[in-house]
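Yeah, one chain of the complex is gone here, protein chain that is, but the others are all in their spots.
Right after this comes subunit A.
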């Protein structure tokens, strides 16, 4: 029997880690779908119709899985974190309710039109539905991140005793909901989604382009895959450098507002100035195996690097060490390594973007087999970087569920038993494993089937629905 607090935390972590994949796919695909739809309507070129239809299917399947896993998350605040829900509800519940009414409704209703309605509605309404779906996915992120950023940077509230319990009352909505943290989180998350989808598209299309141009094997829909690759490279060229740029500004904001998290990201234990940016660090002893001690022992670091990054240019800047903060620390190793790998991936994506861009400029985008292999191998890494980013954000703020206000352990439902929590944790682990397998299987099948041929469309009209039948 797992302790209900630990089981609840594991379960929430598991459900978020699995759920986030699908919003990333939806948010990242949204601008591409908008572009494909617009080009399809404007030019009528077959390749854009194929692009629209193919990626719409991927979107639709991802949306279904995203919906079922998202409802779970909303309910878990009530089932597993009832104390948090009671305390923070007057301030925290609002954004969730508005997310449902403003964003999810928009996305879910117009998705019906977008997926099934090409033959049923006119061009204008069809385009509107594409915009509505895209807007819905992005607005969802706005409201969820407003709620989350408040937990990271609580403002605009007061603690009041009501019905015998301490509750958080909203007093200044602008301060509470429009935190600077929200801005950085949103920019970083949206850009990461588009970047991740660009990478996945690039890797996938590189496979077919590689097979056709380098291996000279027969490949269906060569133009389709070549166009996909080019569009993905454009997406990557825009998003990859931006991600590093605002990632840096975001980290600086964390240094100012959540120094404990920043110290964990850098594994700085003692307050110091001229702190190096360690690329690798090792624990001091076997007992502290899980605590990288950046300072005391062997490590590879750039002198003054961490101070320079934290302050935005001053290598002498002081970083407050973990030992200055009372009470339990976040698991430093998890935060330290997640942050490092995420940043390394970010730089790797910039390399890929420029490499692809250069080859394209030289007219060799379809000929560089090493590039194709690199893209193929990097296909899932964008999503991995997003996951690691969330690990830094959420694990890094532990032990707080609301930074400096409420501990995660205090937020768990008081009546929850270990047996109940363990039962659902095991159930979720099994169900989500099955769900991911199923999702992978379906996506693979869709990719194997490839884009629909235009010739099919003409002979068996009205086939929008028929082709959607294979969704």
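A few points about this structure:
Here, a residue touches a chain if its C-beta (ideal position, glycine included) is under 8 Å from a C-beta of that chain, and two chains touch if they have at least 3 such contacts; residues count from 1.
What we mean here is this: contacts and distances are computed from a predicted model.
Chain not shown in the complex: UniProt lists it as "Cytochrome d ubiquinol oxidase subunit II", one of "Sulfate adenylyltransferase", "sulfopyruvate decarboxylase", "NADH dehydrogenase (Quinone)" or "Cytochrome d ubiquinol oxidase subunit II". Only one residue in the set A:142, A:367 or A:431 touches the chain that does not appear here, and it is A:431. Here one chain is not drawn; of A:34, A:170 or A:333, the residue touching it is A:170.
In the full complex, subunit A makes contact with the omitted chain through residues 60-61, 63-65, 67-68, 70-72, 74-75, 77-80, 82-83, 85-86, 88-94, 96-102, 104-106, 108-113, 115-117, 120-121, 125, 132, 160, 163, 165, 167, 169-174, 413-416, 420, 423-424, 427, 431, 435, 438, 442, 445, 462, 465-466, 468-471.
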